[in-house]
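Take a look at this one; I'll ask things after.
Missing here is one protein chain; the remaining ones are kept as they sit in the complex.
Letters A and B mark the chains as written, and numbering starts fresh at 1 in each.
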Amino acid sequence: MAFIPLFIALPLFSAFLIPILGKIYKPLVWLLSTAVAFVLFVLALYGVAVSQEISMVVYKMGNWPPPLGIVMAYDSFSAFMVLVISIIVFACSMFSLRFLSTYTGNWKFYTLLMLMTAGMMGIVITGDLFNMFVFLEIAALSSYALVAFGLKGEQLEASFKYIVMGEIAGLIFLLTIALIYAKTSTLNLADISTALQFAKNTTFFWMTLGMLLFAFSIKAALVPFHSWLLDAYPAAPAPISSLLAGICTKVFGIYTSARIIFNIFGLSRANDPLFFNFLIGLGLLSIIFAGVTAFSQNDYKRLLAYSSISQVGFILLGFGIGNYYGVLGAILFILAHSLAKGLLFLTSGSVVHSAGTTDIKKLSGLGERMSTTAWSFRIGALSVIGMPPLIGFFAKLFIIIGAIKAGFLWIAIAAGVLSLLSLGYLLRIENNVFMKKGKSEAKPAPFTMRVAMVLLVVLIVLVGVGYQTIVDYIAGPAAHALLRGLEYSHMVFNYFSMSF
Amino acid sequence: MIVFASCIILFLIGLYAIVTKRNLIKIAIGFVLIEYAVNLFFALVGFKKGALAPIITKLDTPHNFVDPIPQALVLTAIVIGLATTALMLTVILRIYDRYKTFDIAEIKRLKG
Partner (left out) sequence: MKGMSLIVKTVTNIVIGFIFIYGLYIILHGHLTPGGGFAGGVIIAGVFVLKLLTFGSKAKDERSASTQASVWESIGGLLFVSVAFLGLLLAGTFFINFLPKGTPLHLLSAGIIPICNIAIAIKVGAGLFAIFLALAAQKYIIED
């Protein structure tokens, strides 16, 4: 199982190699980062294949057994997240070649990109709470720097807001780790989950869970804590907005909280309905608030940022429903949202690159001039809205099925109706930017940008058409991995006893 | 117990600085204070009365040590804190370059 540490080590290695390569020959840098992203994608596919047979792979770093050493616990949910991360990183790296050609010192971008990849991969495959914190901080630090990459006033301002919010979350997370360590004397996630069962339903149990959720909901930009995102996404360079919107908030906030809720604290719909209702409430709040506010936005990227928050609400809704179909829907939604929102932000980058502005009142007539971008936008938007053959539809469908099976008919109806919100605000962009006739000097997007966008379009369509395969082999096992609950810790330790 | 209370007080002072101060540098100092409070709390978690520092100088040293893991973790957390603080200060200096002020009330080019 030697491939597991490679997910972290390869991007880390290339991150350190890039500053040296950047001194020698600059184009090599882009090649290296794209190649590494591609290798990661291949490894992730291999990892998915492995996770079909072994539902939990535990890798001991430096051969130190748990709970003494740090372990990597790679189950189907990790395999799924690794796959999604590698796809988005590859597309962003591809897209960045021409987009960043106007920036000075643009090879530094790839160092940060690779560091962020290493951090995100680390978060999803680690089996150790403190290790998760370290990777979270690595990824978060590089994302702060990437938001400020252009060094314009707005970008620095957005980056500062992001640092303030992100660091509050990080420090609360660290404080919670200290509390958990004081109570359980261990940092291994599996060990913690065993130990916490003796403290179930005490004040300590709910307080630590609350603090962790607070930290993660800042990172995921759920509605009361969303303000940083609205500045960070529009200000950042487009490939980074795409990466942040597509995958960062999901990994920093959604993956971590899902793992903590289901596998570590061992909560389930059957035992703690109140808590899961709270999650549903939080999800609905995000969907409605951000969805409605998006209508008044006139900035291409800011509108997409609001849409992102609203979509994250759907993911939380799926987890809150808490039965198999709800969780499966939420997991498919992570995939759908990563591909679609990643694509939409890439189109915004292509618009900025060609037309020089993101104000949708000033843009017009781009539909004819930039047909690839326009059609990419349309496909991505249709997937976000939930058009049948595309993946976004199936994600929403499973959430609605889950809601009906759990007996929440009103949530099923609300989820269906609220999808129409996204139709409304995305039509604003379509009408103003692409459909409206107007003179435009914009040139079509450069080749590599189009390749990145078309790649995501193809994936959205393919994954949507072949959704049954995805559910059977990737998303379904991932949902089962989450719903296994406390089995997680048994599996980690059983693997450990089997291998000896 | 009084030392744990002092951690909380330090934490609250830092939070106060972040919430009420308008100067960017003072906000950064608030962050450093919060970070110290959390690190101090973490280091205190491993404390045992009358125990030694966990350093093996002879192979037959009696094993009455304080818990070394929180210390190792705090060291890592300090390094991360260093990186964050450095990044934050760099961003603040660049902001000063662009806006010629440290006052957050005057730094609002963004619409949100």
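Basically, contacts are C-beta pairs under 8 Å (C-beta built on N, C-alpha and C of every residue); 3 or more make two chains touch, one makes a residue touch a chain.
Just so it is clear, the structure is predicted and the values come from calculations on it, not from any experiment.
**Q** Among A:A9, A:A49, A:L68 or A:L462, exactly one should touch the missing chain; which is it?
**A** A:A9
**Q** So which bits of chain B touch the chain we can't see?
**A** So the residues of chain B touching the missing chain come out as 53, 55-59, 75, 79, 86, 89-90, 93-94, 97.
**Q** Could you pull out which residues of chain A are in touch with the chain that's been left out?
**A** 2, 5, 9, 12-13, 15-20, 23, 59-63, 104-105, 108, 151
The definition used in the following text is that only the chains that are shown with their structure count from here on.
**Q** Under the touch definition given earlier, write down the residues of chain B that touch chain A in their complex.
**A** 18, 24, 27, 31, 34-35, 38, 41-42, 45, 67, 69-70, 73, 76-77, 80, 83-84, 87-88, 91-92, 94-95, 98-99, 107-112
**Q** Going by the contact rule set out above, which residues of chain A touch chain B in the complex?
**A** 130, 133-134, 137, 141, 144-145, 148, 151-154, 156-160, 163-164, 167-168, 170-171, 174-175, 177-178, 181-182, 185, 187, 227, 230-231, 234-235, 299, 302
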